[in-house]
Each structure stands twice: as C-alpha cells, then as structure tokens.
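So that we are looking at the same thing, I have put the structure below in structure tokens.
This part shows chain A:
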Amino acid sequence: MSKLSYGPVLFNWSPETWRDAHFRIADEAPIDSVQLGEIVCSKRAPFLAPHLPAVIERLQAAGKEVILASPALVTTERERQAVRELIESADLPIEANDIGALPHLAGRPHMVGPLVNVYNEQALAWMAKRGATRVTLPAEIAGPAIATIAAAAQALSVEVEVQVFGRLPLAISARCYHARALGLHKDGCQFVCGQDADGMEVTTLDGEAFLAVNGTQTLSQSYHALLPELGALTGAGVTRFRLWPHACDMVAVARLFRDVLDGHAEPGPALETLRGLLGGAELANGYYHGKQGVAFAAE
Partner candidate 1 sequence: MGAFELICPAGTLASLKAAVDAGADSVYCGFRDETNARNFPGLNFSRAEMRQGVEYAHARGKKVFLAANTYAAAGRFAPWKAAVDDAAAIGLDAVILADIGVLDYAAGRHDGLGLHLSVQASASNPDAIRFYQEAFGIRRVVLPRVLTTADIARLNQEVSIETEVFVFGGMCPMAEGRCALSSYVTGLSPNSQGVCSPAEHVRYEERGTQMVSRLGGYTINVFEKDEPAGYPTLCKGRFVARGKTSYLFEEPTSLNAIGMLPELKAAGVVALKIEGRQRGRAYIQQVVSAHRAAIDAFGAGRAVASDRLGAVTEGGRETTGAYTKAWR
Partner candidate 2 sequence: MMDDDPRAEPERDDRILETMAARLALLLARPLPPALLQPPLDLVMTILKRRHPGAFERLTELPEAEIVVDPIDMPMAFRLRLGGGEMRLSVCRRDDIGEPAALVRGDFAVLLDLMEGRTDGDALFFSRELTVIGDTSPVVALRNAVDGEDIDMLADIAAMLGPFGRLVRPARGAASRARSSLVGLHDLLLGPALRRVEGVERRLTRLEGR
C-alpha cells in the first residue's frame, strides 16, 4: 500500500500559519507521514519551536507518522550544535538532510532526506547498512534510475520515497538571495523571506516565469507534478510519495494524489484539477522523463 508524505515546510510561514497548516493536515488530509522542522535557514528555527509539541501531538493523535527533519546546510558551530541536540533529544525518527547528521544516527533507524545525494543502489545499500530505513531520492533522478534503485531497495528492506509534488528544491547556499534581492545581508535580513509564502518569483529578462527564491534556497517556479507516473513508480517498487507543502489547498492536493493512487481518479483530469488548485501555475515532470526538470512531457 503506497503512502503519502508531507515534506517539511520549506518557506518562512508565520508560526501560526505553520501550526494551523499542520493541524489541518492532521485533521483532514490522507497523509501518512509528516516531516517537521526548519531545514532551510537556521535563523528561522526558533520561531517554530514553541508550536512544535502541539503540532506533533495533533499529528500523532491523527495516526500520522511524525519525523523530525535535520537542516540542509550546516556550516556554523551553532547550526551544528542544533543538529546534535535535535538528534539526541528526540524520541522521534530523524530525517538527515546533511551528511553531518549521519554520524549521530549510526546504528539507529533513520531516514535519509532528498537533499542528501543518493544517486545509485551502491549508495543506497551503504545507507541501509548504516541504519537507514527510508531514503527520499534527489529530484533530478529519472524514471529508469528510480526503478533500479527501488528494485535494490526491496532486497535491502529499505523504503524509497520520491518527490511527486511541489516546487523543486534545486539549490542551497550560504548566501541569502532573498536578502540580497532587497539590498540586505544575511545578518540583518529582516526575515524578508517571510513575505513570499511559496518563494519569491524570479523571471528571466524576457519576462518568462523561471525560478523561486526562498532565502538561501532556490526552487523551480514550475510545480513538479507526477500523477500519470504514479502507476509506473508504484510498479517499480516505490512505496512513498512526497508532497512539498505550499500555500495552496494541500488537503485537496493530498486527496487528489490519494485518489489517483487508489484508482479513484484518472491521472489526466487530476493534472487539470491540480493546475486549478494552483491557480493555473505551470507544471513540470521533465526529470522523471529524463529531460530538463522544467519540461512538462505528456506521457
């Protein structure tokens, strides 16, 4: 039975928005696992902390698996300390999003997030040997490679998760582009990233929609959407599908994916419904089909 996972919120939502979004997922969405935590910018993390216990409780009460996600780029001593504390104090499973989290997780069951590079079955096997129970693959891996890795995963009893919805995390930096765009520095950023719930839209000089900036992170402006591909992915042995949280109606998005997985909705019309839920935004599935990630290929 395939499962749906709700990735960590990548954007700087207000703490109340963040809390309420998760409450709604707990109460209404056919989501099986939820990753919590600020993985993009350590400066934002303190704001979520007060709401974390209530969100965990509500999700668990609703029968969701709750996983704490570790930060994506750890450079300062303070950030490193935070990772250590997160792992040592938590009695919840951890998703590692930086290799630096792995030594603290040795021998303990854990997840490996999509921002750690697992591109092949050799790396997967190595992660499994070290205690990884679930690995979410990087976005740029194409369908046949996913199938190869998923086949190996079954033999290793590791679960493979694939990103199927949302603006794709494409890059992470030590520099804050949100601050830079507004003439600020990362120190003294005034948390301007909070002004864009789905990231700051970036267009080309010709006015074409292109990227989205989320603080130190750069995302696609198109929404990655694998719906017709779910059947092939499931057939290949992929058991869990990640939805990245966005400001749109995520409960409806989750239901749509659930319905297609369960055979209660046709993928083609579901894509149109999804486009509607996103106000007509561009969709993309190129990576899966071995093309440029921005491409949207009809099957």
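As a selection rule, all candidates are chains of the complex that A comes from, given by their letters.
Here, a residue touches a chain if its C-beta (ideal position, glycine included) is under 8 Å from a C-beta of that chain, and two chains touch if they have at least 3 such contacts; residues count from 1.
Since the model is a prediction, treat every value here as computed from it, not as a measurement.
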| item | value |
| --- | --- |
| Candidate touching chain A in this complex, from 1 or 2 | 1 |
| Residue ranges of chain A in contact with candidate 1 within the complex | 72-77, 79-80, 83-84, 98-104, 115, 117-123, 125-127, 138-141, 144-146, 148-149, 168, 170-177, 180-182, 185-187, 200-208, 210-211, 213, 218, 220, 286-287, 290-295 |
